[in-house]
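The structure under discussion appears below in the form of C-alpha cells.
Removed: one protein chain of the complex. Kept in place: all other protein chains.
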Amino acid sequence: MLVVMDAHATPEDIQAVCTVIEDMGLQANTMPGPTRTAIGITGNQGAIAEAARLKLMPGVRDVIRVTAPYKLVSREYREADTIIEINGVQIGGPSLVVMAGPCSIEGREQLLSTAEAVKAAGATILRGGAFKPRTSPYSFQGMGEDGLKLLAEARELTGMPVITEVMDTEQVDLVAEYADILQLGARNMQNFALLKRVGRTRRPVMLKRGLSSTVKDWLLSAEYIMAEGNQAVILCERGIRTFDDHSRGTFDLSVVPVLRELTHLPIIVDPSHATGRWQSILPMSRAGIASGADGLMIEVHPNPAEAWSDGEQSLLPERFVELMEQVERIADAMDRPIQGRTKAAAI
Amino acid sequence: MLVVMDAHATPEDIQAVCTVIEDMGLQANTMPGPTRTAIGITGNQGAIAEAARLKLMPGVRDVIRVTAPYKLVSREYREADTIIEINGVQIGGPSLVVMAGPCSIEGREQLLSTAEAVKAAGATILRGGAFKPRTSPYSFQGMGEDGLKLLAEARELTGMPVITEVMDTEQVDLVAEYADILQLGARNMQNFALLKRVGRTRRPVMLKRGLSSTVKDWLLSAEYIMAEGNQAVILCERGIRTFDDHSRGTFDLSVVPVLRELTHLPIIVDPSHATGRWQSILPMSRAGIASGADGLMIEVHPNPAEAWSDGEQSLLPERFVELMEQVERIADAMDRPIQGRTKAAAI
Amino acid sequence: MLVVMDAHATPEDIQAVCTVIEDMGLQANTMPGPTRTAIGITGNQGAIAEAARLKLMPGVRDVIRVTAPYKLVSREYREADTIIEINGVQIGGPSLVVMAGPCSIEGREQLLSTAEAVKAAGATILRGGAFKPRTSPYSFQGMGEDGLKLLAEARELTGMPVITEVMDTEQVDLVAEYADILQLGARNMQNFALLKRVGRTRRPVMLKRGLSSTVKDWLLSAEYIMAEGNQAVILCERGIRTFDDHSRGTFDLSVVPVLRELTHLPIIVDPSHATGRWQSILPMSRAGIASGADGLMIEVHPNPAEAWSDGEQSLLPERFVELMEQVERIADAMDRPIQGRTKAAAI
Partner (left out) sequence: MLVVMDAHATPEDIQAVCTVIEDMGLQANTMPGPTRTAIGITGNQGAIAEAARLKLMPGVRDVIRVTAPYKLVSREYREADTIIEINGVQIGGPSLVVMAGPCSIEGREQLLSTAEAVKAAGATILRGGAFKPRTSPYSFQGMGEDGLKLLAEARELTGMPVITEVMDTEQVDLVAEYADILQLGARNMQNFALLKRVGRTRRPVMLKRGLSSTVKDWLLSAEYIMAEGNQAVILCERGIRTFDDHSRGTFDLSVVPVLRELTHLPIIVDPSHATGRWQSILPMSRAGIASGADGLMIEVHPNPAEAWSDGEQSLLPERFVELMEQVERIADAMDRPIQGRTKAAAI
C-alpha cells in the first residue's frame, strides 16, 4: 500500500502516518519527492484493513492499494487450472463443454425433448430453470420442485449432469438434492448469505457475473464460496450493463484473457443472456470459444415463440445443431475438442 | 404494444401477426405506411406477456411496449403520496426526515453515543448495521443479533425508531423483531425471494436502488413487496455504477423528479454511500433536499478513522451538526421543515 | 509512481527496473515485502512519460501513477478561485450567474423576445446556438453567421454578454468576432485541435464535459486551452452517458465538490441538456446551486413545441420566471446572491 501525502503536508503529518503504520506492525518507507512525499507500506501479508484510517489522517491525499484482496481464487495461490469433473464431464480441462437446455422448465415433454435434442448435437450438461428470478412479480416464477423432479428424470434418461439456479438460502438443500451444479444468477452475485450457504454444500457452483460487477467483485464473491470450503467454482460471463442498447447486455468477452491470468477457475460464457437476441448467439458463441473460454451455456427451446421466458433469445433445436457445427470448427482451430461431439471424441 | 413489420414483410406475414393477436383476445389495428406496416395492439389490461412470441414471427422487425409493467407502485394507481408513520415520525409527508447513525454497530458505547449525538442534531430515525454485506469475505461481517439488541437499547434510550439491513430470508423474522424499518441493500434489490418475504412482514421496507438498476427495475422490485401485501415501501437512491470514478458511485439525484411523477412512494437519498467521500456529503445533502427528496440517510461515527467499515464516508458528530444547519436552510427554502429540529418543530 | 513487482520476480528483474529508473535521472526506492517487492519512484517534477516502458519490463506486475497529469488547472498550482469578468458580469465569484436563452437561434423575433424575457427574470448572460452539433445530418444545422449577427444585436439591445458554440477550428475567428464566451460542446471536449485554437484566442471558453469524460480527461482538456495561454476557462457539467435511461443523461452533480477541491476554475451546471426533460429542470436547477455550482445554463424558448431543436427540454419564459424565484431561495440559503435579480442586487 502506498500513502500519498498532500503537497502541503507538514513533517509532523508525515511522522504521524509513519507512527500509525508502525503501530500496525508494518514498515513505513518514506519517499520524499520535490512536490510531495509518498510512504510505502511493507510487511503486510494480505490487504490492509485499516486503509480508511490512514486516508482520514491530516495531510493524506490518497491511499493506493497494491495487494489483491482475494487469495484462494488467485493464480498466485494455485497455479494449475482447476478442473471440475461430474460423471465423466470435465469443466475447465483441455476440451470444451457445452451446457444447453431451456430457460425455464415448462413441462415434461418440453424438457425431455430438448434434453435429447441438445445431447444429440453434442451438449454434455443440461440446463433448465425451476426457480426463476424475474424482474416482474407478474411473470412466470418457475415450476419449483416439480421442475427439479423433471430435471432429475431428464438426467436419468440422457445421462447428462444437470445445472439449475438456486435463488435463496432456504432453497439450497432442496436444489442440491436434485442438481449436479448449482447456478447463482447475476442478480445474486453479491447475495453474500447465499454465497456462504452454497460454499457449505459439496456441489459445484456456477457463479454468474453481476450486471455491474468488476472482476475484483466477482472474484471476491467466488472467494466467499471457496472460503467456506467449496473449491468447485465456475465463473460465467453473461453480459454486463452499460449505456449500450443494441443488445440486452454488453457481452464482455475481453474479460476471458484477464480472468485466465488472475484465476485458476474455469470460465463459461453465456451468449444467450448476454445478447438477448437469437440472431447474435451463433456468432458470439464462436467468438466466446475463440476468446479462450472453457465452454458455452446456450438456451434451446423446441418452440421459442411459445416459451414462458426468454423466447427471444432461445434457439430452435435445428439452429443449435448449426451452432454446434460452427463452434466445432472454431474449437478445432483452438485445438480444444468439444466433449460430446462424436468427431471431437474421435480425435 | 406496437408491432413494427419489416419493409419486406408480406401481406401473409401481417395477417399471421393479426391472427395471433386476435387469438390472444386482443385487437389488432393495422396501420400501413409507405415503407412498412405497423400493427397497434389494444384491448389489453396490463403488459402483454406474449411479446416474445410476436417478436419471433416472420416479417416482424420490432415489438414496442407501451404499458408500464408495474401497477401498485404507480401514481396512476394511487394519486396521493404515500406517507409512512412510525412512532410519530413521518416519511413522505410535508416535512423532511433524517436517518443517521453508524455504518456498522461496533459496540454499546459507539452506538449509544452516536444515537444521542444525531438525535440532538435533529435526526429522527437511527440507522446502524448488524448484518453487513461486504464485498470481501475477510471484512467485518457485522455483530449480528448482539447488534440488533444494542439497536433496541438505543431506541429505548432515545425514542428514535431504528432502521437496519436484512440480507437473507432466514434473517427476516429475527430482524423484524428488533427493527422498525427493514432495509434492503443495493446488492439485494433483485433478491426476489427476499423481496417477497419482507412483503409478508408488516414492517416498512426501505429498498435501496441497485448499482445498475433502471427506474423500471427498481419500481418492479418495489412492486414485488407491495404485491405481497406490504404497502409501506420507501425508495432510497444511493449511487449507481458508471464509468465515472471520481467518487464511489454516481449520485443520481435527477431520478428524484422522475420518481415523483411515476410513483407515490417516499424517496430518501443517501449521499454517504453514493459518494463514499465525507467531503462530498454536506454539499450533496443540500442538493438532495433541493432536488425534492423526502429525506436523507447519513453515516455518522464518533471516530471515523477507527470505524470497522466505511470510515472514509462517515461524518464526525460535529460535522453532522454543521450538515443539519446547512440542510435546514435549504429545507426552509423548500418550505419543508426537518422533523426533529427545534426550529422546525416550533413552526 | 510506484512499480509493483510480480511475486515471482527475480532480484535481477528488480535491479533492471531500478537501473532504468536511475537512467531517467530519478530515484528508485526499493521496498521488499513478504510476497512481493514494490519500487517507489521519486525525483520527478510531473507525470512520468516513460511509464509504459516500465510496465513492459520482466517481472513488473503493475505501474501505479500518483502525480496528477495536469498542472495549470489545479488548485495546487493556483489556490484562489478564478473569477472571469465580462462587462461587469462575474463567473466564479461569490455571486451566482445564470446563462439562458434558446437552444438554437431561429430568427430575430424569437431571439430578441427570449433575450428580454430572460433578462427580466434575472439572467445576465444570453445563450443561443448559431452552429448546431446535431446527431443526424438531416436535422437543422443552425443559422450560422446570420445567427451570430442576431446574437450581437441582442447583446446591443439588452447589454447581456453572449455565449455561443464553436464547432470547428475554421469557425473560431468568425465566432470570436461576435461572441463574448466561446462554448465547446460535449462532443468536442476532446477535439484537441479545437482546444488549442480557442486557447490562442482571448475569449473566455466554456468547456462542456464529454458524455463519457472522467474528471481527469476533462481537466486535461481544460489544460490544453490554458497551456496555449488562455486562462479564462469555465467548466460545465451537462450530464454523462450511463446505463440509466430515465432522463436524457445522468446529471452528475456530485462532480461539483470534487472539482472544487481539484481546480480553481468556475463551475456551471446545465440541467436542460443533462435531463432533457423540462419537468426536471426546475428541481435540478435548485439541486445544482445547492451542490455548490457557480451558476446555471438554462434553455428557454417562447414556444417550445415549435422549437427547431431541443423543444422537449426548453422552458417557457413564464416557467423560467418560476425557476428563478425558486433558485433565488436556494441561493439565499447558500449566501450566494444571483447577479441580475433585483433583490440580490440590493444586498
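Going by the order they are written in, the chains are A, B and C; count residues from 1 in each one.
Criterion: contacts are C-beta pairs under 8 Å (C-beta built on N, C-alpha and C of every residue); 3 or more make two chains touch, one makes a residue touch a chain.
Keep in mind that this is a model prediction, so the values were computed, not measured.
Within the whole complex, touches from the chain that is not shown fall on A, B, C. Looking at A:R127, A:R286 or A:R341, the residue that reaches the missing chain in the full complex is A:R286.
Shown as candidates are A:I39, A:I105 or A:A274; the residue that touches the absent chain is A:A274.
Where subunit A meets the chain that is not shown, the touching residues are 212, 214-215, 240, 242-247, 250-258, 261, 271, 274-275, 277, 279-280, 283-284, 286-292, 329-330, 332-334. Annotation for subunit B: contacts to the undisplayed chain at residues 2, 4, 7, 27, 29, 31-35, 38, 40, 42-45, 62, 64, 66-67, 76, 212, 241-243, 245.
Subunit C residues in contact with the hidden partner, per the touch definition given at the top, are 46-47, 49, 52-53, 55-57, 69-70, 133-139, 167-171, 187-188, 190-194, 196, 211-212, 216-217, 220, 223-224, 227, 241, 278, 304-307, 310-312.
Assume only the chains that are shown with their structure count from here on.
Matching the C-alpha atoms of subunit A with those of subunit C calls for a turn of 180 degrees, to the nearest 5.
For the pair subunit B and subunit C, the fraction of shared interface numbers is greater than half, so the two copies use mostly the same residues to meet. Centroids built from CA atoms put subunit B at 27 Å from subunit A. With each centre defined as the average position of its C-alpha atoms, the distance from subunit A to subunit C rounds to 39 Å. Once the centre of each chain is set as its mean CA position, subunit B and subunit C turn out to be 31 Å apart. In subunit C, the positions touching at least two other chains are 212, 242-243, 245.
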